[in-house]
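These notes concern the structure reproduced below.
Here the complex is missing one protein chain, while the rest keep their positions.
After this line comes chain A, so read on.
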Amino acid sequence: MSSRANNRREGAVQSTTSFSDRYKSWLQHHRLSAADSLSRVIDNPLSSLMTWLVVGIALALPVGLSVALDNAREVSSRLDSTARLSLFMADKTTAGDAAAYADALAERDDIADVVFLSRDDALTEFSQLSGFSDVLDSLDDNPLPHVILVEPASTDADDIAVLQAQVQADAQVAQAVLDMAWLQRLNRLMELSRRLVQALGALLLLGVVLILGNTIRLAIENRRDEIVITKLIGASNGFVRRPFLYTGLWFGVGGGVIAALLVAIALWFVDGPVQALASSYGSDFQLGGLGLMNSLNLVFFGGLLGLAGAWLAVSRHLGDIEPR
């Protein structure tokens, strides 16, 4: 190019530059736009920090909640999820009848395991576990019935319900309780929470895009004269758009970093109490965090949202700015 620098026709060179030159200059302008946008963002630390915080908080909320849900699921998966029927014998059933009934149950194909717990055994176990031994000792009568713990052979909920109905119908049995129920309820609750978090997340993401879109709209408005001038000199829409897309990217990336930090800080904040709680249950449960990969994903995702917001603003407002 420089060998022809003195050629008066060089004005026409633009249209004949090779593809690799065009690619190089395109890359160069990307670098320039990225650096220029970043320095503009950093030159206004206070307002940029505000934007970063808003984006960060909006991202950290759903992400933090879903990390909490992941941990809850981890806890619930450690719970013994084998369905068990507790058969409480009728008062008039004697220990002998109950034991015989238990033996009969053990013969059945649809039952994997049977444990018979006489009312005396039950009382002993209960007083040991509950710490209410003094209270129980002071009682004249043992209030507990005989209990038979039944582990169904099938894990299918319908099969278990059929079995439950059958044993419930037997005269010896006062009540057949499915121990699974509370776990299922917990799981359903967690599923519901997950849906709610997803809905909240979707709303907040939309909010982030709109907030960033508005921030970029203001940036465009502030640089209106500059846009008009560059368009007059022959800048393409892509050229004019580029710095604003980068501005959106930087706001989004910064917001993602803040979000990752907020989630990490929140986890660190609750980690002590959670550890104490877990060890009091004799559990070695460890609170799971975002991890490096997911934190990076969050930053990346923030950048994508920033680009989306910037794109929204740029496509809505840049076209309106034409030289007059």
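Basically, a residue touches a chain if its C-beta (ideal position, glycine included) is under 8 Å from a C-beta of that chain, and two chains touch if they have at least 3 such contacts; residues count from 1.
Quick note on the criterion: contacts and distances are computed from a predicted model.
Novice: Which listed name, "Glutamyl-tRNA(Gln) amidotransferase subunit A", "Cell division ATP-binding protein FtsE", "sulfate adenylyltransferase" or "Catalase-related peroxidase", is the one UniProt assigns to the chain that has been left out?
Specialist: From the choices "Glutamyl-tRNA(Gln) amidotransferase subunit A", "Cell division ATP-binding protein FtsE", "sulfate adenylyltransferase" or "Catalase-related peroxidase", the unshown chain carries the UniProt name "Cell division ATP-binding protein FtsE".
Novice: For the chain that's not shown, point to the residue among A:25, A:44, A:155 or A:315 touching it.
Specialist: Of the listed residues, the one touching the omitted chain is A:25.
Novice: Taking the entire complex into account, which one of A:94, A:175 or A:236 touches the absent chain?
Specialist: Counting the whole complex, the residue in contact with the absent chain is A:236.
Novice: I need the residue numbers on chain A that touch the omitted chain, in ascending order.
Specialist: Residues 1-2, 5, 8-12, 14-15, 17, 21-22, 24-26, 28-29, 32, 225-226, 228-237, 239, 323-324 of chain A touch the chain absent from view.
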